[in-house]
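The complex appears here minus one protein chain, its other protein chains still in place.
Right, subunit A next:
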Amino acid sequence: MMNQIESDLVFLARIKMHTVKVPLIHRTMADPELDFTTGESGASATIPMQCSALRKNGYVVLKGRPCKIVEMSTSKTGKHGHAKVNMVGIDIFTNKKYEDMCPSTHNMDVPHIKRNEFQLLNINDGFMSLMADNGDVREDLRVPDSELGKEIEQRFAAQEDILVSVLSAMGEECAVAIKQMTGK
């Protein structure tokens, strides 16, 4: 049994590795013409999970958006009713708040969340040139239109070496954090 699970993991890992190598399919709002969204990308973007197994600080899809769960509580109708889960989530890309309630036996979609760190090499026409740990370079991500984006530009202009954390979920991507590079 054990072996089977392990081989599952390895297998799954391989599949994912494969998808990573393919140019990322994404849907950055700033960049509509690069929208290659196809039906299949959504299929593996989430997995179903019973409501009761969700946790605060975890993630869930609310109204079709990937959200971080910031509040979770249960309630019931009548003393002998069954539990319902009430959730408040915040869209991890837009910061919009969503609420939802459903019977706790129901399944909800949990988005696959990835966080990757890249070294910032260049900024060209509003696009960042980012290098992954393995040396792969991508140039398809815009500098975010936010305070953080301004800071990225400033720091780059000041010739600082910085790492950019990129959050991706459900085919969407965004830079969410930066960090001074320390001599590794």
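The rule is simple: contacts are C-beta pairs under 8 Å (C-beta built on N, C-alpha and C of every residue); 3 or more make two chains touch, one makes a residue touch a chain; residues count from 1.
We adopt the following convention: contacts and distances are computed from a predicted model.
**Q** Pick from "Integrator complex subunit 14", "Kynurenine--oxoglutarate transaminase 3", "NADH-ubiquinone oxidoreductase chain 4L" or "Exportin-4" the UniProt protein name of the chain that isn't shown here.
**A** Record says "Exportin-4".
**Q** In terms of residues, what is the contact footprint of the unshown chain on subunit A?
**A** Within subunit A, the residues touching the omitted chain are 1-2, 5-6, 8-10, 12-13, 16-17, 20, 47, 50-53, 55, 57-58, 68, 70, 73-83, 90, 92, 95, 103-105, 110, 112-117, 133-134, 144, 146-148, 151, 165, 167, 176-180, 182.
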